[in-house]
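Every protein chain except one is present and positioned as in the full complex.
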Amino acid sequence: MSTITPETLIPERPEAEADLAKPRTLRNSYTGRDHAFRAITFTGGIIVLVVMLLVGAFLASNGVQAINEVGLWKFLTTANWAPESNDFGIAAVLLGTVQIAAVALLVAMPLALGTSLFITEVAGGWLKKVLTSMVDLLAAVPSVVFGLWGAYMLQPNIVDFSKWISVWFGWIPLFQVDGVDPASPLRDTVPFTASTFIAGLVVAMMIVPIQTSIMTESFRRAPVGEREGAFALGATRWGMIRTVVLPFGKGGIIGGTMLGLGRALGETIAIYLIISPVFEIKFHILEKGANSIAAMIALKYSESNEFAMSALMAAGFSLFLMTMVVNFTASAIIAKSRSGADSEG
Amino acid sequence: MTVLEYHDAASGPVAADAPRTFLPQQDRDPAPAEQARIRPGASANAKLAVAGAAAAGLSMGLLLTAGIGLIPPGWTLIVSYLWFVLIYSTLVFMREQFSAVRDRFVTVLMVSAGVTVLGTLALVIGFVFTRGQEPLAYWNFFSQDMTGVGPLSGLDQGGILHALVGTLQQIGIALAITLPLGLTTAIYLNEVGGRFAKVVRTVVEAMTALPSVVAGLFIYASVVMVITHQTNGFAAALAITVLMLPIMIRSADVVLRLVPGNLREAGLALGAGQWAVVWHVVLPTVRSGLATAVILATAHGIGETAPVLLTSGFTGVMNFNPFYGPQTPLPLAALELVRSPVPQMVARGFATAAFLLFVVLVLFILARWVGGQEAGKATDAQLRRMAARSRRDLPRIEKNYHDFNYQQEKE
């Protein structure tokens, strides 16, 4: 090897005089091993990129082929799904997906917010630790477990609540249930089963842990100094939460909610187990009959011939686009809130 | 040998002062997180108000439901709860300022939300275990497949061994693909970087949004219908791979980002090449973090139902060959079994789901246990092992030193 100098060299420090604002360039030279390492990891990156782009491109090209057959506008506005007679569109399923996700979000968001505030602000000591791990664990529970619970426990019990809402609030069109005689003394629960509402509730339970986990994370980072400042100024706990924790965790709240929304839009099995699929545009969320893009794919894929498969891929691709936009927004918001947190901390 | 011309770009303190040595300890041990010093407590009065309001609420609930029958008895709890909130707020209002009332009211809401969520989730898990407990008590449930099990067969026949094998093989194949590919890519994103890495990162980010059923549909249309011409375990493994890959890359990426830059710098400053730094510094530092990421991605992959519904095919018979014939994994077995109208089959389905839940639970605890330490921090045992290793290394270093001196003397 080359010579090894016995004494320590103190490098010259030209940067002391240089313009500090200007980042200096970094020059590396690599050995053969390093080049191999870089090449291999680069290949890994390329493979992943190709695979991922392949998935996207395959879905998109197949989908576009199906959409071209009927035209984009018709694809977006048709409620029926009959690819064999060229009469198909995602109006109904898209609306159903959004409705289920909306119900899920409306239920999950306040619950997640309350729970994460409970974990960070009210619970203390060991309880806080246990609850945090429990929430993280629950985020890993497979969706089929929630689906089973929804179909076999929630549905038989929630129908009475659905009926109660429809009886007392049926004058609001959203809660209207057709084909039910409220005066009948018979307990006919069928009109209230398999509804958007029930599917939404199950999905809500699935996304609560994810949302809670993200919100808890962001609330926890609210600086202790500011909290104490608020208390010192005479704020109650709620006053402190309102003025310190919530503004600080805003990014986490929005980001977590959006991430939950992304999950809710793509959820399949829980909805598949519960709904009675319909292909019509409807707004009565308590009434039986619902649909979502994901559930439709799971129900229809096996009997679809080549063209119907393309149509399904068009629907799947539009769902993918939707979840992608939601997820990107979410991660952008979370990332932004994080960087903000760092600078303040 | 690597020649490094390294100019400090970011870290500040070097610039102003005279040259100073930093002990790595200081970077590794940041100041402990601040503990909250103020915890809003509750006076005896406030506690009594809660108890009183709870009693009053329950009484009102019972009165309205069981008492005068205005509301069906199923609603007792909800009615009582609403009354409790109302009465409690009133009680606080009678003694305190409005801001205090609002505070207590919101606190009640927060606690209720927490209890509702955790209670419901406990209910979900408890329900699945309760409904599935009967088959779980039979050993054959874990040691047999469903060959010859009809609707009238008792629970002492048939089991889910085939589904367990299916899950293990499929997740094994998926891991065999995702593990090297995912970790390499994550290292590429972090250690190599560049404009192309940004593109890869964005695409990976986008792919984490891929709905699971769409991943299944993709594999069904591109692999099952075109290449394999049948649903089998391999197709299911590919579907799981498509889902797991972005998740693993992203979590590994996040973990790798936690490696302190000065650790890398220290490695480079000691004259190590990039590969050597990654292999000897970066990866050992985040070993536990990476293990956690892998385990959590595995747990995620095992629980996926929608993609395997489309790709694995359904059978009750053991299939050891993932490349030929249907091979049902656990979540699909649970789904198909509960859809049966026969009570025993439904019980088996719940038991399968409970078992799946148990597997995920174990993986999760494993992940927690492995990833218990933060990046770069070592447990006592690890420190002892490191010390022992360096003691073992000492003779070698001394010998090198000796040889070097000897050479010098010769010159």
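Note that the chains take the letters A and B in the order they are written out, and that residue 1 is the start of every chain.
We adopt the following convention: a residue touches a chain if its C-beta (ideal position, glycine included) is under 8 Å from a C-beta of that chain, and two chains touch if they have at least 3 such contacts.
FYI, contacts and distances are computed from a predicted model.
This complex has a chain not shown, and the name its UniProt record holds, of "Acyl dehydratase", "Pyruvate dehydrogenase E1 component subunit alpha", "Substrate-binding domain-containing protein" or "NAD(P)/FAD-dependent oxidoreductase", is "Substrate-binding domain-containing protein". All shown chains touched by the missing chain in the whole complex, by label: A, B. Annotation: of B:Ala46, B:Met60 or B:Val282, B:Met60 touches the absent chain (contact as defined above).
The chain that is not drawn here is touched, among residues A:Ser29, A:Ser61, A:Thr77 or A:Ser302, by A:Ser302.
Among A:Leu106, A:Val130, A:Val190 or A:Leu233, only A:Val190 touches the chain that is left out of the view. Mapped onto chain B, the footprint of the missing chain covers residues 60, 64, 69-74, 83, 86-87, 90, 94, 147-151, 165, 168-169, 172, 224-225, 229-231, 313-315, 317-321, 324-326, 339-343. By the touch criterion stated above, the residues of chain A touching the omitted chain are 80, 82, 84-85, 156, 159-160, 163-164, 166-168, 170-171, 176-191, 193-194, 272, 276-280, 288-289, 299, 302-305.
Just so we're on the same page, only the chains that are shown with their structure count from here on.
Here chain B touches chain A in the complex through residues 1-10, 15, 19, 34-40, 72, 74, 99-100, 102-103, 106-107, 109-114, 116-118, 120-121, 123-125, 127-128, 131, 180-182, 184-185, 187-189, 191-192, 196-197, 199-200, 203-218, 220-222, 225, 242, 245-246, 249, 273-276, 278, 296, 299-300, 302-306, 309-310, 331, 334-335, 338-339, 346, 349-350, 353, 356-357, 360-361, 363-364, 368, 404, going by the rule given at the top. Put simply, chain A touches chain B in their complex at residues 1-2, 4, 10, 13, 15-16, 20, 23-31, 33-34, 36-38, 40-45, 47-49, 51-53, 55-56, 58-59, 62, 110-115, 117-119, 121-124, 131, 133-138, 140-149, 151-153, 160, 205, 208-209, 212, 223-225, 227-228, 231, 236-239, 241, 262, 265-269, 272-273, 294, 297-298, 301-302, 309, 312-313, 316-317, 319-320, 323-324, 326-328, 331.
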